[in-house]
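My structure is below; once you've seen it, I'll send some questions.
Omission of a single protein chain aside, the complex is shown with its protein chains in their original locations.
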Amino acid sequence: MSLTLAQLAQALDAELRGDGRTLIEGMATLKDAVPGQLSFLANGRYRRHLAATRASAVILRAAEAGAAPSAVLICDDPYLAYARAARLLHPADTLPRGIHPQAVVDPAAEVDASAWVGPGAVVEARASVGAGVFIGPACVLAAGVSIGAGSRLVARVTVLAGARVGQRALLHPGVVIGSDGFGMARVAQRWEKIPQVGSVSIGDDVEIGANTTVDRGALGDTVIEEGVKIDNQVQVAHNVFIGAHTAIAGCVGISGSTRIGRHCTLAGGVGVVGHLDIADHVHITGMSMVTHSIRAAGTYSAGTPLMENRAWRHNAVRMKQLDRWVRRLDELEKKFSIKELSK
Amino acid sequence: MSLTLAQLAQALDAELRGDGRTLIEGMATLKDAVPGQLSFLANGRYRRHLAATRASAVILRAAEAGAAPSAVLICDDPYLAYARAARLLHPADTLPRGIHPQAVVDPAAEVDASAWVGPGAVVEARASVGAGVFIGPACVLAAGVSIGAGSRLVARVTVLAGARVGQRALLHPGVVIGSDGFGMARVAQRWEKIPQVGSVSIGDDVEIGANTTVDRGALGDTVIEEGVKIDNQVQVAHNVFIGAHTAIAGCVGISGSTRIGRHCTLAGGVGVVGHLDIADHVHITGMSMVTHSIRAAGTYSAGTPLMENRAWRHNAVRMKQLDRWVRRLDELEKKFSIKELSK
Partner (left out) sequence: MSLTLAQLAQALDAELRGDGRTLIEGMATLKDAVPGQLSFLANGRYRRHLAATRASAVILRAAEAGAAPSAVLICDDPYLAYARAARLLHPADTLPRGIHPQAVVDPAAEVDASAWVGPGAVVEARASVGAGVFIGPACVLAAGVSIGAGSRLVARVTVLAGARVGQRALLHPGVVIGSDGFGMARVAQRWEKIPQVGSVSIGDDVEIGANTTVDRGALGDTVIEEGVKIDNQVQVAHNVFIGAHTAIAGCVGISGSTRIGRHCTLAGGVGVVGHLDIADHVHITGMSMVTHSIRAAGTYSAGTPLMENRAWRHNAVRMKQLDRWVRRLDELEKKFSIKELSK
């Protein structure tokens, strides 16, 4: 898709400095762009690439405009403007409609006439596929699940247990929704399975990354509210609740019955233990383990910093003795004050 | 499925206080239950929901019975009684039998007449599928694997490398059994693959969660003994041995040739390095890294506690200097004693 800089400036509500007739045919980073492409500067880390960019135009803040060797599109939020420009220049493919002859659709499933069911996909009885939905190759929709209008299951997505997925969902390959939760009771040194009979409820505008798993509730539902964004390889256990517009980065694990608030962010590799309550607007930094409920909005962290291995070995030994030293420090302070007092 | 309270009391061997003719049609949590449903109180955390529950009956311990606004089923282990009640009230679906016309079953595979092979499933030569087995949609059973009687492969499960799965296994979507282990030798700055020629042996009554991976042995087998329960997104490397009745929560990674004992529990996100030996009845808390063998039963932990981010930054700097301070403390103690002595 090609657009002129003038068209882009108008669509992005940006101030153009440069020739509005310049034709833009795609986007690239400052470093990789070639003439005819649009770039952007949002993260200061990449400012060093601005002066040498070959892009025909750059989206940036007013303060950076002077340093650009090209036309500029000035706006307050260059990252957002980049998102919108990318959407204009790389519009989504037109989706097919119908049922591929090598799909397996149960006669008792309801598939909207405007939806697509791809090759190798399986849609079982009483499953419901809404208007404009795209069910990619090798997806499995088990009996009774429903997929809201405009959703896209890219490929090899599995939805089970009567799960209800909202509108405009985007589920990436390998996603599993509605697998059994990990519930067992201990009986005489063996594990006895707790039947998992709940379901999963997913709101509108939710995106779920490749190979992420969302278990069904044991009783009641696992709930993901509207606008939640989840990255790849995240594990969401049974009866977890994730509040609206929360974003969860890759490799996070959330244990059973935990409630995450709205507008939270969990960075990569975070783990949250079960049965906790995390307030709205809580941000957890990477690879932290959350072991208690969090009542106040804010940013929370755990973990040790990276060290050269030799230094780490010395320090790690000390971590095992921390309590002992603090007692030694207490003792020393006490002796010292007694001595001072007794002077 | 509907049962009377009297029937449930008898089946659960529980003491009923209330009207035995009350009809129960399902289970729900204390908070969500409506009349006609049964609930339970096992975790003290949820006691606060007891007084206001609308459940027609609650499974609980004798000590809690007085606080219930409903009929009660009194027993010593309410969690186990809940598991059993859930199974009675939500019996498993009757499974189909036969081979779906869109399954691909090699003529040299052996599929028991009472088993089911679903649409899109692939069963290669010499694979053996036992009595009553359910092979869900889009599963792949490679040449020579065997699945024991009564097992259920929910959907999109892959079993390779001649792996042998025991009876009554429950394998959730996305599980991969028998993928190559990660074995390489370094030659002149390049990696040369070690052929992975072992297999996987899985005992009876094993459950494996969604998107979990279990590699084949390099030589010899990766072994998962009977009654082991594994959650979602767990990685079990080549030649790992997991003893009977051990439970492994989500996102755990176990490196090659490590031996985990029987009746152990590994909480979420734990990592275990390779070639270790972990005794029976060892419990590892969440996100700990196990770097040495463990000879004694008990509970083991690692990790730093969650802190408000500002406090964490200050403390994290100090973690890099631990060894230095301890030396300062040593020095100060020495000076102090010398001074005291020289007084």
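In this document, chain identifiers A and B correspond to the written order of the chains, with residue numbering beginning at 1 in each.
The rule is short, and it goes like this: a residue touches a chain if its C-beta (ideal position, glycine included) is under 8 Å from a C-beta of that chain, and two chains touch if they have at least 3 such contacts.
All values derive from a computational prediction rather than experimental measurement.
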* Structure fact -> Per the whole complex, from B:T22, B:S128 or B:T213 the residue touching the absent chain is B:T213
* Structure fact -> Among listed residues B:A65, B:L88, B:A131 or B:V273, the absent chain is touched only by B:V273
* Residue of B:P69, B:G98 or B:P305 in touch with the missing chain, whole complex considered -> B:P305
* On chain A, what residues meet the omitted chain? -> 26-29, 32, 43, 45, 77, 79-80, 82-84, 86-87, 90, 92, 100, 102, 118-120, 136-138, 154-156, 170, 172-174, 207, 209-211, 227, 229, 231-233, 245, 247, 249-251, 263, 267-269, 286-287, 303-309, 312-313, 316-317, 319-323, 325-326, 329, 332-333, 336, 340
* Footprint left on chain B by the chain that the document does not show -> 102, 104, 120, 122, 138, 140, 142, 156, 158, 160, 174, 176, 179-180, 182-187, 189-195, 197, 211, 213, 215, 219-220, 233, 235, 237, 251, 253, 255, 271, 273, 275, 284-285, 288-292, 298-305, 307, 311, 314-315, 317-319, 321-322, 325, 328-329, 332, 335-336, 339
